[in-house]
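With one protein chain withheld, the remaining protein chains of the complex are depicted in position.
Chain nomenclature is as follows: A, B, C, D and E, assigned in order of appearance, with residue numbering initiated at 1 for each chain independently.
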Amino acid sequence: MQLADSVFMFVATMLVWLMTPGIALFYGGMVRSKNVLSTAMHSYMPMAVISLLWVVIGYSLAFSPGNTFIGGLDWVGLKGVGFEPGPYSDTIPHSLFMLFQMTFAVLTVSIIAGGIAERMKFSAFLIFSILWSLFVYAPVAHWVWGGGWLHAIGTIDFAGGNVVHISSGVADLVLAIMLGKRKESANSSPHNLPLTFLGASLIWFGWYGFNVGSALTLDEVAMNVFVNTVVAAAAGIIGWLVVENMINKKPTMLGAVSGALAGLVAITPACGFVTPSASIIIGLIGGALCFWAIFSLKSKLGYDDALDAFGLHGIGGTWGGVATGLFATTSVNAGGADGLFYGDASLLWKSLVAIIATYIFVAVVTFIIAKITSMFVPLRVNEEDESVGLDISLHGEKAYHESI
Amino acid sequence: MQLADSVFMFVATMLVWLMTPGIALFYGGMVRSKNVLSTAMHSYMPMAVISLLWVVIGYSLAFSPGNTFIGGLDWVGLKGVGFEPGPYSDTIPHSLFMLFQMTFAVLTVSIIAGGIAERMKFSAFLIFSILWSLFVYAPVAHWVWGGGWLHAIGTIDFAGGNVVHISSGVADLVLAIMLGKRKESANSSPHNLPLTFLGASLIWFGWYGFNVGSALTLDEVAMNVFVNTVVAAAAGIIGWLVVENMINKKPTMLGAVSGALAGLVAITPACGFVTPSASIIIGLIGGALCFWAIFSLKSKLGYDDALDAFGLHGIGGTWGGVATGLFATTSVNAGGADGLFYGDASLLWKSLVAIIATYIFVAVVTFIIAKITSMFVPLRVNEEDESVGLDISLHGEKAYHESI
Amino acid sequence: MQLADSVFMFVATMLVWLMTPGIALFYGGMVRSKNVLSTAMHSYMPMAVISLLWVVIGYSLAFSPGNTFIGGLDWVGLKGVGFEPGPYSDTIPHSLFMLFQMTFAVLTVSIIAGGIAERMKFSAFLIFSILWSLFVYAPVAHWVWGGGWLHAIGTIDFAGGNVVHISSGVADLVLAIMLGKRKESANSSPHNLPLTFLGASLIWFGWYGFNVGSALTLDEVAMNVFVNTVVAAAAGIIGWLVVENMINKKPTMLGAVSGALAGLVAITPACGFVTPSASIIIGLIGGALCFWAIFSLKSKLGYDDALDAFGLHGIGGTWGGVATGLFATTSVNAGGADGLFYGDASLLWKSLVAIIATYIFVAVVTFIIAKITSMFVPLRVNEEDESVGLDISLHGEKAYHESI
Amino acid sequence: MSEILTKIDIITRPINFEKFKAELAKIGVSGITVSDVKGTSLQKGYIETYRGVNRENSLHDRIKIEIVVCEVPVQDVVDVTRKFLSTGKPGDGKIFIYELANVVKISTGAEGYDALKDEK
Amino acid sequence: MSEILTKIDIITRPINFEKFKAELAKIGVSGITVSDVKGTSLQKGYIETYRGVNRENSLHDRIKIEIVVCEVPVQDVVDVTRKFLSTGKPGDGKIFIYELANVVKISTGAEGYDALKDEK
Partner (left out) sequence: MSEILTKIDIITRPINFEKFKAELAKIGVSGITVSDVKGTSLQKGYIETYRGVNRENSLHDRIKIEIVVCEVPVQDVVDVTRKFLSTGKPGDGKIFIYELANVVKISTGAEGYDALKDEK
């Protein structure tokens, strides 16, 4: 046990915790004013529901010893998860590790809310998110971090590229397609970009806890993660804005903050295994690629990923996984592996296996869960509720009131 | 002295510090746009006035050895409050403990601003808050934490259910009644709920510092507090929304964030003494009860507690005190006590004594202080200023400007 | 190496990091709604550009051993800046010190954005800020902290009065004069003061990392810094509001938050060397003086320092430097010096030399850099773009969308 | 009944609109349009002050209520309005009355009297 | 051509304005003014609820489109509007038609027909 490590992980947990309200504000600013509260609720409710679920069973399913596919039930109801260090770190309380991981589980669900904005029923999303957390998040987390098969074959994912970003991105895409386009999607501009700016800043802020905290201590690897996270985000901004400026002749504020997040997503799986120079490249390409995906791919394929959670987290996370296979080097982290550019092609194959497996598993199970949910309650609100806005129709509130 | 503890308490102090601007934003979003700056000012000024007062004399009155009712003057002007650990912790600087406690003193006053919104004079609130901090906050804090009589009879209040929440809630209620109803209270909807959402998120964020930090180190008790705080807030959301949905058929965003705060208030006194399962129950009931108090009690009794500081902090804090008497168990904290459900009824009686004594003392002294204040300056603005809005009439500012 | 120190500096770095988005929100709320994104971008882009520049060369120029005027190139590309402690602290990783300092370099540039708001071209500011960071920030930081001549002659500047505040304030003033007045400056009220309130709160929050973190550990000096920072900010609010209330009969919310920042700026250079009582005086005068500078000086001299970065950071920083020369005492910090009120006039002279040298150097080089920039791209947008608003004309975005 | 269409604009302080609406509904008004406006007249303005700079602002928050009537006598609307809104203090506002050439109900194409006579 | 100036106010739901504008441009409308308003009529209101307190709100978000025409026949504008906006459901809105006494173009001082006949 090492008190300073515990303090560090307390701080990291706090930082990641703040990302979820950050997502709510980030998303809330991008929808129209008649849907801001509904959107915020989608991102906020996981803080209630998934937190409790995690304590009751989610943590056990994801992290307790089980089979290669999913954890067991040993830690149900936090049995055995107390102050004594657990198997994942000798220096911090097991319960602190559990809370740190809880913030990831909550965040992942709240990211999904991006693609479904402005049309999914609140009750449907609640049911969906509980099932999804149990049947998608817990297994994927187990595969990578809980000793499951992805870990066994030797893939590496430092802070959750697969677990958090690809899985939420793909789930978001599946839901967006199943829900169909928003009626007024062609016509819906972000109603409050300063709110989005604020949310994005809180998300970035929290990301330091997310990435650096994933080292579970502030050692040499962690410090490298810290530097990598800083430069990848910076490079992501530049990557996005340069391409945006080339195509549209305007560098936008929404582009700048989106680029930062793209860079952060991209560096997430790689941050503990690559050098700062590689991080700059990963961030630059991450920013450029995510812009391209949102700008070109989305309009070509025609799905309505309302707030681009797939464009950022899915594409960015995929690139991050590939980049790990390319740029990873044992010179910065003996516990990692060497990537293609350091002479070993196998890591890249493993990364691709991990990515493809995650895509397929998440897509299939998300689809099934959504179908099951729709047996109980329709996924989408009716036309009138959608045109009036979900704030009034589902929650009986309006975000803003002027004098009349 | 233990450096890691100091770092932890630095972090905790920062977190609690942030709750006060959080309150300002939380409240600011709930009033009409013509009063948002005035409301924010009520919550912000304690950061100036009460901070200085604390350094000069407040800390000494609350925490220095004195009699059973109030502290002495030994630590006036921070005399003897330096880097050396003080009597409250061996492992952190005395001055750090003093600053941590300062954030509580500031926050408590800023909570009161909820009931008086949209009609109390700024100057009156300033005078009131100085007197209140000296003659209400300092003694009550001394009773519970400074070695006063409530401590002597064996009541327990981990993070300030009595000191912070009941005292601010009751003071708020007394002022709300003395001020009377807002002229347009029937007609005043929150002008900016995203602002309220943001404020509530910052408050919740800070609450981890509030509760966990009250352990003064990150030991086993502290980790239990951390888990309890997480689950109680989550359960508070669910408790509120379930009841709200039963009654009004709509789960609201304002309800969700209010429920989180209700759960947090309720767990505050108990968090160091109860199990996580008990915390879930305390949070659930906390959320449900506060909704009921605001929904039903307020309209029945007819007072205009504008932003429901009594409904949340008073009612929630009272339930938290009772719950401590019910659920406390020495199995999680040897320094605590066993509650009714663990075989000892005496703690419940002590809790009730503490609650009732706090209610009476705070109500009476708040009333007297408000009366004294009103000798110097009227408590309430005149009708015209109220209808124009306090931002323009008292502060000469408007929160928002459009192009005209 | 001391893990707890590293954790502390991680926290401090996070806190200072948050100040830059805080500045963006603080400034963004003060401009008109047609320029909020442009203003935010000015403050946000340093997080991308200056961060990378810092890693590549800025840190080396500022902190690596060089001559008395500027650092060398030894640490270019972070060569030698790794996990091993560097020359500036034995207890934390060198790379952590580098990141902590990065947040200062970024923040300083983002402060400058205040004076140029609503009229400077985005591309011009980008070019300018890169040059400025290299040719102004790096040398001045080197003079004071990197072993340069100001350090050699014995001036003391705890957390960056000269390096951060005076230099950004003066640069801001020079740019504001070179750009000329905004066309509608007489007519431009802050469009969203709650946003400004939020930004100011984040800035204040971060300032604890800024000042206390500058001690690089949480020792006796650091704790004194913490207390001083708290009370100076509080006193700054009171100083500003008292004078404002005397002159305009209204204590404003914008005044309160500006006063807090004024107090914080003023205490920045002195915080490690003075007593809490002195800090209260420094804060009070800081608040009053900055109000006076903005109220009276600006209108007399007629420059359009749009968001008063000079009024706050320039004037406040100057007063802070002078105050250090007056109030510093070795009784609180053996590594400091005694000021005039403690019997030694020489520190005051040194402070004045430092201030004057910084004014002259920054003013001249800023002017030259701006002139050079204007050879590539005009500094100011054209009339039509200015009247349409920079958000639409430069960034192709509008901050807010209503239903039409 | 002659088909004279009249538009009535009421400019007044922000008010409890729901109550006023109920009063108007009683005399048969079938639709109302409201908007936020700023108004100035003889009331004195107020001073705003930002960082020491004072700015006079003579624009007060007002609302504009537009009512088109045909069947309902204009005088009734004026009377109800005065009863509800008159406080005797400056700023109570004004009622402006215009003639209208025609009204068309978009959904049905009904014109004039019929456009307003919504099927209740 | 007689110089009759007509003002047409359309009150309807928030719509995709750019498309509607294009339709109007086709028949020769040279300028449009739009604003956000709130409207109430026979549609039922909705309930807002804040911390358990229910408040009925019968005001719906509407937009008001103002068009002044001279050359362009009023009936054309009405037709285009009905074609574009009519859904048959309550809330489609109303078109109010007024006569105008004069129009002045500020930049040139041109009046009436000339003020509207912008040089294309």
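We adopt the following convention: a residue touches a chain if its C-beta (ideal position, glycine included) is under 8 Å from a C-beta of that chain, and two chains touch if they have at least 3 such contacts.
It should be emphasised that the depicted structure is a prediction, and the values quoted were computed from it without experimental measurement.
Asker: Can you list, in ascending order, the subunit A residues touching the missing chain?
Answerer: Where subunit A meets the chain not shown: residues 189-190, 244, 247-248, 250, 252, 254-255, 258, 291, 294-296, 299, 308, 311.
Asker: Which positions on subunit D touch the chain that was left off?
Answerer: Within subunit D, the residues touching the omitted chain are 6, 10-12, 35-42, 56-59, 62, 64, 78, 81-82, 85-90, 92-99.
Asker: Please output the residues of subunit E touching the missing chain, sorted low to high.
Answerer: Subunit E touches the chain not shown through residues 7, 17-18, 21, 30-35, 68, 98-107, 109, 115, 118, 120.
Everything that follows uses one rule, which is that only the chains that are shown with their structure count from here on.
Asker: Check A-E against A-C and say which one is joined by more contacting C-beta pairs.
Answerer: Between A-E and A-C, the larger count of C-beta pairs in contact belongs to A-C.
Asker: For subunit B, which other chain has the most distant CA centre?
Answerer: E
Asker: If I count partner chains per residue in subunit A, which residues reach a count of at least 2?
Answerer: As it turns out, subunit A has residues touching two or more other chains at 3-4, 7, 11, 34, 192, 198, 396-398, 402-404.
Asker: Could you tell me which residues belong to subunit D and also touch two or more other chains?
Answerer: Answer for subunit D, listing residues that touch two or more other chains: 17, 34-35, 47-50, 61.
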